[in-house]
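With one protein chain removed, the remaining protein chains of the complex are shown where they sit.
Note that the chains are named A and B in the order they appear, and that numbering of residues resets to 1 at the start of each chain.
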Amino acid sequence: MNVHADVARRRIEELLGTSDEQILRRWSALAKAPVDELKELYQALRTALAEEGSDLADIRGLLAELSRDRVRRGHTPSDTARAVFGLKEAVYEVVEADGGPEALRGFIWFSRLIDDLGLYTIETYATAREKVILDQAEQLLELSTPVVKLWDGIVAVPLVGTLDSARTQVVMEKLLQTLVDTGSEHAVIDITGVPAVDTQVAQHLLKTVVAARLMGAECVISGISPQIAYTIVTLGIEFGDIVTKATLADALAYTLRRSGIEFGEGRRTQIAIRAEDA
Amino acid sequence: MTDGGRMPIASNADVVAVRQQVRAVAIEAGMSLIDQTKVVTAASELARNVLVHAGGGRVTVEVVDDGRRRGLRLAFSDEGPGIADVEQALVDGYTTGPGLGLGLGGSRRLVDQFDLTSAPGEGTTIVVTKWARG
Partner (left out) sequence: MERVPILKLGDILIISIQIDLDDQSVLGLQEDLAERVVATGARGVVIDITAVEIIDSFIGRMLATIAAMCRLLDADTVVVGMRPAVAITLVELGLSLGGVRTALDLEKGVAALGHLHGRDTTR
């Protein structure tokens, strides 16, 4: 920093000290925030500026806190940034009244500093949001992928909610592993709770069925809604010889029959295990 | 961070050695079992390509890190006849050798990045990258 800039900066620091009440009041009006809320921030800024070579860590911490607080109270992140930017206008009025060249030159430096701090509040907001979203996505992935046993040798995955490519992949890997772990030769993939699929998800479903076949197991897809059926046909996705059933119950009945278990007719359901197929 | 180093591809046994080395480095990069299997399979295809079409070559195996995730980068190179029509070579079922023609197209589907540089008479370089998921 050359001598001029140093003098200019010191002049701003002086003004922040001598006119602190005026600036705070004006800032409070511009930012539409109570003086008390801004006071701590203002003091922290002054302390940071007074320290030679300060990295503004304290004030960044305070800003992050302010940003979180205000979001909780329903302010938008731009609101918060605008509130921080308000300090520039408040200080400029004091600088204008002072009229000295040092103060004017110093204001340029000060203005840049406040810009940085304002943008920092936005950044904090975005980072916090991103973390929440990531955490939720992860929880969702774990929560929503149960593979359940329906019968000896029959497992099912009831899929609920929107499927994206990553989630479909996780579910499918889990299903295939369950086939091995339980020695199940039949699997039902139930998509009753899935509102829509895109090409990629449909492809993943198909690949899973083919992979299961390679391992020696058969998959049935059940609960295809009319919309999904329409999507699959319009996208030109070939389901080929993959067995599909309207409901999970139909799919269960089908797989039971396939594994050699027969239901008797009549009021009481009788289950007889077929001894020999040949 | 270990460097898997440079490995020659001059025989069938070398192809097996490449598979084993890629597996070891993939585990080190923290890849899931599925991703390990995919990248090892791609390595096997590409190493065999080097052997069959160029009579031999080499591969460099290294762990890469882009700040968010880790991955594996494999660079296969040979001084063979090269590929005249790269687009065509990547089409499934296209082959000039005894294979199924799934080597290039298939291995491209198994990795995240696939860069092929080749010209007739100038050999072939294929660099593939696979990132550890999540």
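Couple of notes before you dig in:
The rule is short, and it goes like this: a residue touches a chain if its C-beta (ideal position, glycine included) is under 8 Å from a C-beta of that chain, and two chains touch if they have at least 3 such contacts.
Not measured: the values here are computed from a predicted model.
Residue B:Asn12 is the one among B:Asn12, B:Gln88 or B:Gln113 that touches the chain missing from this view.
Within the whole complex, the absent chain has one touching residue among A:Arg112, A:Arg129, A:Lys149 or A:Lys207, and that is A:Lys207. Only one residue from A:Asp79, A:Asp115, A:Glu173 or A:Asp250 touches the chain missing from this view: A:Glu173. By the touch definition given at the top, chain A reaches the unshown chain through residues 172-173, 176-177, 179-180, 183-185, 207, 210-217, 276-278.
On the side of chain B, the interface with the absent chain consists of residues 12-13, 15-16, 19-20, 23, 33-34, 36-38, 40-41, 44-45, 48, 92, 99-100, 102-103, 105-107, 109-110, using the contact rule stated above.
The criterion applied here is as follows: only the chains that are shown with their structure count from here on.
Chain A and chain B have CA centres that are 34 Å apart.
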